[in-house]
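The complex appears here without one of its protein chains, the remainder shown in place.
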Amino acid sequence: MSAPIARPSGRAPDALRALSFIRQFTRHAEGSVLVTMGDTRVLCTASVLDKLPPHKKGSGEGWLTAEYGMLPRSTHTRSDREAARGKQSGRTQEIQRLIGRSLRAVVDLKKLGERTLHIDCDVLQADGGTRCASICGAYVAVADAIDWLVREGKLAETPLTDSIAAVSVGVYQGQPVLDLDYIEDSDCDTDMNVVMTGSGGIVEVQGTAEGTPFSRATLEALLDLATAGIAQITAVQRQVLAS
Amino acid sequence: MSAPIARPSGRAPDALRALSFIRQFTRHAEGSVLVTMGDTRVLCTASVLDKLPPHKKGSGEGWLTAEYGMLPRSTHTRSDREAARGKQSGRTQEIQRLIGRSLRAVVDLKKLGERTLHIDCDVLQADGGTRCASICGAYVAVADAIDWLVREGKLAETPLTDSIAAVSVGVYQGQPVLDLDYIEDSDCDTDMNVVMTGSGGIVEVQGTAEGTPFSRATLEALLDLATAGIAQITAVQRQVLAS
Amino acid sequence: MSAPIARPSGRAPDALRALSFIRQFTRHAEGSVLVTMGDTRVLCTASVLDKLPPHKKGSGEGWLTAEYGMLPRSTHTRSDREAARGKQSGRTQEIQRLIGRSLRAVVDLKKLGERTLHIDCDVLQADGGTRCASICGAYVAVADAIDWLVREGKLAETPLTDSIAAVSVGVYQGQPVLDLDYIEDSDCDTDMNVVMTGSGGIVEVQGTAEGTPFSRATLEALLDLATAGIAQITAVQRQVLAS
Amino acid sequence: MSAPIARPSGRAPDALRALSFIRQFTRHAEGSVLVTMGDTRVLCTASVLDKLPPHKKGSGEGWLTAEYGMLPRSTHTRSDREAARGKQSGRTQEIQRLIGRSLRAVVDLKKLGERTLHIDCDVLQADGGTRCASICGAYVAVADAIDWLVREGKLAETPLTDSIAAVSVGVYQGQPVLDLDYIEDSDCDTDMNVVMTGSGGIVEVQGTAEGTPFSRATLEALLDLATAGIAQITAVQRQVLAS
Amino acid sequence: MSAPIARPSGRAPDALRALSFIRQFTRHAEGSVLVTMGDTRVLCTASVLDKLPPHKKGSGEGWLTAEYGMLPRSTHTRSDREAARGKQSGRTQEIQRLIGRSLRAVVDLKKLGERTLHIDCDVLQADGGTRCASICGAYVAVADAIDWLVREGKLAETPLTDSIAAVSVGVYQGQPVLDLDYIEDSDCDTDMNVVMTGSGGIVEVQGTAEGTPFSRATLEALLDLATAGIAQITAVQRQVLAS
Partner (left out) sequence: MSAPIARPSGRAPDALRALSFIRQFTRHAEGSVLVTMGDTRVLCTASVLDKLPPHKKGSGEGWLTAEYGMLPRSTHTRSDREAARGKQSGRTQEIQRLIGRSLRAVVDLKKLGERTLHIDCDVLQADGGTRCASICGAYVAVADAIDWLVREGKLAETPLTDSIAAVSVGVYQGQPVLDLDYIEDSDCDTDMNVVMTGSGGIVEVQGTAEGTPFSRATLEALLDLATAGIAQITAVQRQVLAS
């Protein structure tokens, strides 16, 4: 695929940003991963809690939930601290619900036992795609936390049914491109986040026309780009977890 | 399209529920519409306000925003009143952000002048699909409010660039179906909301695997169903606004 | 009683506005009534909940409580949504406490059993007198909910001891008048809400001088008007429930 | 009036509790009064603020508003601190709205100038009737604050048009009685608060049947008791302000 | 110690303000003390509650906690009411945590039994040093509440291990001075609060340089002043409790 337009980063339209995962980034959480996608850096922790939310008590199943936050100066200009304002924004709640749903798609809650996996994704530095980076990093953190449960003898077998990853795609100056950074994201007609499993099943598709509505053909092109991108991310996740 | 499974409502897989719009349902709002989709009933009002949010002040442009709420007993079992709990749920915020984005896709804010169109969607009775019904009804309410602005001589020409409608689709017992009611929605593997303009442009696609991830083929089938459904809704909207 | 002044609506000083009750206006609540008093329209639902507030647990008695809200554009100019502001106003709390007290005056909580009747009064369109309309409509909704409890065999006999209704009276341009609409209410010296049972017992009297204090003689004249008005409302309530 | 029943306090049915006002109880407020009605003690301050709420800005008029609170251990058992719970109860808001309305009835806001009289009523010790004691004490504090404005040359003439006082009446064991204390209030069928000016005009009447509804005759008897009680309170207020 | 500078109050550098304690200031609390330090007046109550916070349940121990508030017009200019603003300020929380820690230093929670001593310190009039006055007064209120527990036979022996008092010291115009009033406090380079037991043990030292940092020598001088001041306060506390 050759690009008629130049991306600000110089990347090819179907090129991911540099991607890495640092496991055991902090020492208290059962899973703790710093994920880097270009200049976006998110600390993802997975905590094993011996408690359940009310709607799961006595169900014999476990639960997985997620929270998301941005450090006030992770962004170009300082944002208000949500704890100081006294509430989480609609955007924050939307993202943390997405992270939770995505991870639940690959965890068999029946096999998890009566405990909660509580994911925290905190953005240390933002340059676009923080929700996708959060999902990618959270998967590695959850894998580590489940490994810990198995090693500790608290679980006989893993409740993980697949891997999960997410990537953004969009139309930048008329060109479908993969893995938008902040500059592209701010100047983008169409923006789509795709969450897929390692075996290629679709878990979430969220596409939004920022200005002009988009056509079915554009949607297809974006899905193609995303599918290829997620395959690459999945490969990195596997490699990192194997090491 | 013939259905191997029976829908609880007896509808064909590609059949919408009964759809109607009652304009001028209440008398104070510049646009006020009761939309009915099967047993889902939402009161959508569009208010013209001579003020702007801070980020639009002095921009020469207008703004459009939306709020959403459910009456406590619009649902099968009574839900807590959000005003009494002191905050809006993540779901509420997600929906009202979606309604606002969808309507902004067909309103040229530059032509709206320095005023706000404030949409309120309040669910009187819920039976699935309240966010889609809200978007469909809000469009008619906005059209009426803009008509009022033109009739009053406050606008020389309409800032509306197209119509907008939304519908849910999903996979019910293995079968892609259109316009889910509550029973189907509760027992659905995949759930997707699609927002499209009258001329067929896609504004939002939000698909979620509730259990098993879904395939690209399923996604395509659902998009086909949604496209056909939205064309029908658009026809009803046009007819209602022409009367 | 002959009126030296003309009311904006052309009504006689002792004339109620058009009054009607639509039962089963929504389908989920055990009692659901749309009450109309002139241009004021309130949706009143009565929900049967199998739970009790802490101060009633283990008492062998039931409880009845009420909540009240106005849709943002039920009023001439749009009001802020209380759920978005994060708290209910003092006025809202005052009204919902009044509705609850009024209905409890005609329900024998000992006979209700260990359950809660939760009333919700949501104003769809406001033109003065919303708290009185709420009480009148809530009574019909409660009667329907109790009927449902009896029909379902959950109660052997009705805990209702009487009917209840409310009406506003005030001094408009020196003339005591019944059932104020918004225009009269805004330009009124004295405003009084009276809640009485069907058999004529007084449950609440709330009179306020908006400007000049009022005399005992005025108070008596207003009480006479209210007593006659409530007798008419009671007759309509009986007729509606008998049908 | 001879009483067939004995009041717990031994008072005659038409007897007030011991009533006193200590002016300048604290030194910072322009008016600061400790009012004592039996065992109820409320600190009422009136502060002169050189600012106006938004709805009064540029009106050429002043404003008067009131806030009310109970110290956590002013009551028999400790109540939660509202500042710690993060919101004021419905009861608190109802009372502070009543205090504000009552005082505004005797202050000509046009003559007050563009400033706010901010009343604070804080209950140090509660034994029934705290809202009535607050109104009685707030009047003396407001009179002192207005005196200060005149003495300082900020006002040429007083905006006070009358005095104001409040008292509770109720039916205790079948007997109408004046100025209920906590024991009577807790065991009372009907409870009414009456606010009247020094010249006998009625400003507020709030009567509530706690159990059985009450008759018009009872209402009249209670109003007679209240009228006589307020005349006595007015006399004490005059004497205190004259000293 | 001779003073080269004159304090606004005319006091010697090592002189306390007039100090008094009125016990049983209100009648409902088990301990209720009005403490006066110059023009600072704080009502301190100690309530005995038969409940424990979650972290103490089943521990066999008791708990002691404190809350602090200022009446809105206790200060020179009116402050917002924290209950109306919906949250306690950082300063309020800091002070109430300090009061709780200080009192816990002299109460043996094991001997208190499974109950809570809940202290409330409400400032009626502020002129500097409200947190220190609160601690001094709270000690007397706690002593009275514990006395009540012993008299009622609920405790066999006192859990009090010592007395506790607090005082502020600071550098005013270059001179270390004891027990700052508001004028001194506002114009002070260094401000230190010291909490000590009756037997001379240090419980808290909180020193802050408001402008220029201070030297170790200054710190020593301030500690000397505070030690002498607390000895005097302790003597008054003993005398008051002995009477």
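Letters A, B, C, D and E name the chains as they come in the text, with residue numbers starting at 1 for each one.
FYI, a residue touches a chain if its C-beta (ideal position, glycine included) is under 8 Å from a C-beta of that chain, and two chains touch if they have at least 3 such contacts.
None of the values given here were measured: they were computed from a predicted structure.
Counting contacts over the entire complex, the absent chain touches A, E.
Screening A:9, A:125, A:158 or A:173 for touch with the missing chain picks out A:125.
When the omitted chain is restored, the residue from E:74, E:116, E:168 or E:197 that touches it is E:197.
Think of the hidden chain as still there; on subunit E it touches residues 87, 89-91, 93-94, 96-97, 101, 105, 162, 192, 196-197, 200-209, 212-216, 218-219, 223, 227.
Across the interface with the omitted chain, subunit A contributes residues 26-29, 32, 39, 41, 43, 45, 47, 49, 67, 69, 71-76, 78, 81-84, 86-88, 92, 118, 120, 122, 124-126.
What we mean here is this: only the chains that are shown with their structure count from here on.
Taking the mean of each chain's C-alpha atoms, the chain closest to the overall C-alpha centroid is C. Copies subunit B and subunit C of the same chain sequence form an interface built mainly from equivalent positions, shared numbers / all numbers used being over half. Of all chains, A has its CA centroid at the greatest distance from the CA centroid of subunit D. Subunit C and subunit D have Cα centroids separated by 28 Å. With centres set at the average Cα position, the gap from subunit A to subunit D is 59 Å.
Centroids built from CA atoms put subunit E at 51 Å from subunit A.
Multi-chain contact residues of subunit D (touching two or more other chains): 87. A linear topology is adopted by the chain contact network, the touching chains following one after another without closure.
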